[in-house]
Every structure is written in C-alpha cells, then in structure tokens.
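Please read the structure below before turning to the comments.
Our next item is chain A:
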Amino acid sequence: MNQWKNFSKGFIRENAVFVLFLGLCPTLGVTSTAINGLGMGLATTFVLFMSNIVVSLIKSLIPNKVRIPTYIVVIASFVTIVELTMQAYLPTLFEQLGLFIPLIVVNCVILGRAEAFASKNNLLTSAIDGLGMGLGFAFALTLLGAVREILGSGSLFGLKFIAGDGILLFILPPGAFLALGYLIVIMNKIKEKTT
Partner candidate 1 sequence: MLKTFAKGGVHPPENKLSASRPIESLPLPQTVSIPLSQHIGAPPAPLVQKNDQVKTGQLIARGEGFVSASIHSSVTGKVVKLEEVMDAGGYRRPAVTIQVGEDEWMPEIDTSPGLIKEFDLSGKDIIEKVKEAGIVGMGGATFPSHVKMSVPRGKKAELLIINGVECEPWLTSDHRLMLEKGEELLVGIRLIMKALQVEKALIGIENNKPDAIEHLSGLCLGEKGISVVPLKVKYPQGGEKQLIKALTAREVPSGGLPIDVATVVHNVGTAFAVYEAVQKKKPLIERVVTVTGPSVKKPCNFLVRTGTPVSHLIEAAGGLPDDTGKIVSGGPMMGKALNSLQVPVTKGTSGILILPESMSVRKPVLPCIRCSRCIFVCPMGLEPYLLMTLSEKKMTEKMEKEHVMDCIECGSCSYICPSNRPLLDYIRLGKAQVNQLIRSRKK
Partner candidate 2 sequence: MEYVIIIISAVFVNNIVLTRFLGICPFIGVSSRVSTALGMSGAVAFVMTIATLVTYLLQVYILNPFGIAFMQTITFILVIASLVQLVEIILKKVSPPLYQALGIFLPLITTNCAILGVAILAQQNEYNLLESVVFGIANAIGFGLALILFSGIREHLSMVNVPKAMQGVPIAFIVAGLLAMAFMGFAGIV
C-alpha cells in the first residue's frame, strides 16, 4: 500500500470524526477551545500510534480468542501512561480534559484500528496508519475546537482578537453539537468535491 495514502486517509477520506463518526464523545466533550482539542487529539494519537505498534508486533503471538482482552489491556496501559504523564507535566490541560482522558480507552477508533488494521498489517504500515488516523482525529478535534473558540470567545489558541466576548453558546454544550453538525456538512461537501 502506498504509505502516503495510508497516512493521509485519516484526514479527510476516512476521517474518524467527520466520515466514520467514531469517537464522538471526546470530540464533543473537550473541544471548547482549540488547544484542548489539540491536546486531546495528540493524547489519542499517542495511544493509537503506540497500541497499533504493539498490537502489530505481538499479533502473531496472541491466540485468537484472547485478542480483544489483550488489546484492551495494551490500550488501557497506554492510556494510563498518558494519564499519569499529563497529570504530572500538564496538570492544567489534564484538568480541562478531565474524564475524557480515561475514556480514550473506549474510543472506538483505537480498538477498531487495532482489530481491523494493526492485527492484519505489518509494523510500519500499522504505525503509519495509527499516526495518520490519530493525527486525522487530532485535526478534527482541533478544527472543531478552533471553530468553537473563534465563535465562542473570539480567540484562537488563547489569543484574543476581538474585544469582549464571542457567541457564548458555542463554548457551551449545545454549541458543540451545532458546530460539529455543520462541520460535518461542510466536510462532506469538501469530500464530494475532492473525490
């Protein structure tokens, strides 16, 4: 497989959020600002990348029937690692993301990739797939975060560019749904145009 294609598919064509509609809970839950979205996205990317590597490495050693539990353990371990390191070195971000860091475990994207991709492909391909899908996920989260932040508080990555407040609704829960809804429509249009 063309590795570049393999890597880039996660951004638009097979984007986990906009196209496959996976991992929606964190997508909505943490994207009140772009930086949160990016943080969450990168954390997920890390887990996805690492677990894809590990799964791909050990795939031939795992008896078929304990596949899923093994994957869960692997993924959960990486999640815990992320959790602990974030807590230690990025405490503010950790607080913002809160519940959704442990919930990376159940993010369908990760297990789905492990099961459907890494368990069938070689190390490099799996790693690149993990990286691509993860960064695509991060891209989606950052984009949504950016949109919400720009509309909601008139700033981007914390830099304010309008005086006063934005449209508050967008940083509140309803805004997450609305912004994502319209983003999906726009992304669909883009996808249609490009393919």
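How were these candidates chosen? In short, all candidates are chains of the complex that A comes from, given by their letters.
Methods note: contacts are C-beta pairs under 8 Å (C-beta built on N, C-alpha and C of every residue); 3 or more make two chains touch, one makes a residue touch a chain; residues count from 1.
Bear in mind the structure is a predicted one, so any value in this text is a computation, not a measurement.
With chain A as reference and 1 or 2 as options, the touching candidate in the complex turns out to be 2.
Contacts from chain A toward candidate 2 in the complex involve residues 21-22, 24-26, 28-29, 69, 72-73, 76-77, 79-80, 83-84, 99, 102-103, 105-106, 108, 169, 172-178, 180-182, 184-185, 188-189.
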